[in-house]
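Here the complex is missing one protein chain, while the rest keep their positions.
Chains here go by letter, A, B and C, matching the order in which they are written, and residues are numbered from 1 within each.
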């Protein structure tokens, strides 16, 4: 699978900082998720689509390594890659740097599984979802 | 209605602070809500009760005045009073001080309406809820 | 003072929602603040400027009225107006609607005071800040 990269920008808000003046470590996972949401919009998902609304995409595993602090007002660039696409799950990789800089601030990954909303049980990723992810990879 | 007071303690977490080293102003509303949740537990609500689960209790109005900053590790005491009880709404008043201190950190109010979850339309507060609120007031 | 309006867009993130599927009421205050931050950038503030860094701009009062729920993925437009500009404080008004819609989702205000960061005491707003706010109003 080609390491095709999706990029989106996030501005650090005041509320994201903590008493040492840096972005709280939990917020990087929220930045990862915001990038994922932008990625789905980029792929053309509406989120209102009935076929999608039957599903729920819980996270089963995350990791994050923190390299440098980010601060209020920083303009960050989040890079998303599809690290692994399986029948019932997708694993995203994320890298965060200040926009225009190569210096890594944080990197991590998030594994998302596909589940039926009613039962909560794992189920194959919806085909139209897989098609769009595949199209992005190729 | 007697100004009977319900009190609960909240410890300021690191994540609640911002880059100036004080609790972010939005978090006081979350402290208000946590006190409200403790109050409902104190009244004996289970939240799992079917009769309650048909309802939704959106907030229609909030206000908050900030007097003094709170900081990481402060042990706060939140005071909740029922300021007004109407057929379809209840207005809570809140005061926050450091535990054991009279110096006000913040005070405000929150107006909660009763709505049916399915329609989203305002509906009389559930009778068992009103009974418990009344009992608290008397 | 003319009711000149500054507008910015905010996309509702998944993390902003609660178990009823709507944006948590505390997050509207965070949207207000994000609009304020965008407004300062629009006015040309760098936030790194030493003259500004001596200051701290705590909120002394907020209010919010909730009209309609916002949901995940909604694209909101936040309108900011300067409602009152005093020697040591500025009062902003905010209105939030879905972009392209006139239906109000929430509206409120936030009063910000100017204080010296070292002493925490109220102080006149920095002149360069007042100049820029005035320029926006005229």
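Note that in this section a contact is a pair of C-beta atoms (placed from the backbone, for glycine too) under 8 Å apart; a residue touches a chain by one contact, two chains touch by 3 or more.
Small disclaimer: the values here were computed from a predicted structure and weren't measured.
Peer 1: Any idea which of C:71, C:98 or C:132 touches the chain not displayed?
Peer 2: C:71
Peer 1: Could you tell me which of A:5, A:20 or A:135 touches the chain that is not displayed?
Peer 2: A:20
Peer 1: In the complete assembly, which of A:59, A:91 or A:132 touches the absent chain?
Peer 2: Missing-chain contact among the listed residues: A:59.
Peer 1: Considering the whole complex rather than only what is displayed, give the residues of chain A touching the chain that is not shown.
Peer 2: Touch with the absent chain occurs at residues 20, 22, 25-27, 29-30, 33, 56, 58-66, 69, 117, 120.
Peer 1: Take the complete complex as the reference. Which residues in chain C touch the chain that isn't displayed?
Peer 2: 14-15, 17-22, 24, 26, 71-72
Peer 1: Quickly run down the residues of chain B that touch the omitted chain.
Peer 2: With respect to the unshown chain, the touching residues of chain B are 11, 13-15, 30, 33-34, 37, 41, 47-48, 72-73.
Following the convention adopted for this analysis, only the chains that are shown with their structure count from here on.
Peer 1: Once chain B is fitted to chain C on CA atoms, what angle does the rotation have, in steps of 5 degrees?
Peer 2: Rounded to 5 degrees, the superposing rotation is 180 degrees.
Peer 1: Determine whether chain A and chain C, two copies of the same sequence, contact each other through the same residue numbers or different ones, counting it as same when over half of the numbers at the interface appear on both sides.
Peer 2: same
Peer 1: Nearest chain to the global Cα centroid?
Peer 2: C
Peer 1: With contacts counted as C-beta pairs, which pair of chains has the highest total?
Peer 2: B-C
Peer 1: What chain lies farthest away from chain B once each centre is taken as the mean of the Cα atoms?
Peer 2: Greatest centre separation from chain B goes to chain A.
Peer 1: Which integer distance in Å separates the CA centroid of chain A from that of chain B?
Peer 2: 34
Peer 1: Need the CA-centroid distance for the pair chain B / chain C, whole Å please.
Peer 2: So the centroids are 24 Å from each other.
Peer 1: Spell out, as numbers or ranges, the residues of chain B touching 2 or more other chains.
Peer 2: As it turns out, chain B has residues touching two or more other chains at 20, 22, 26.
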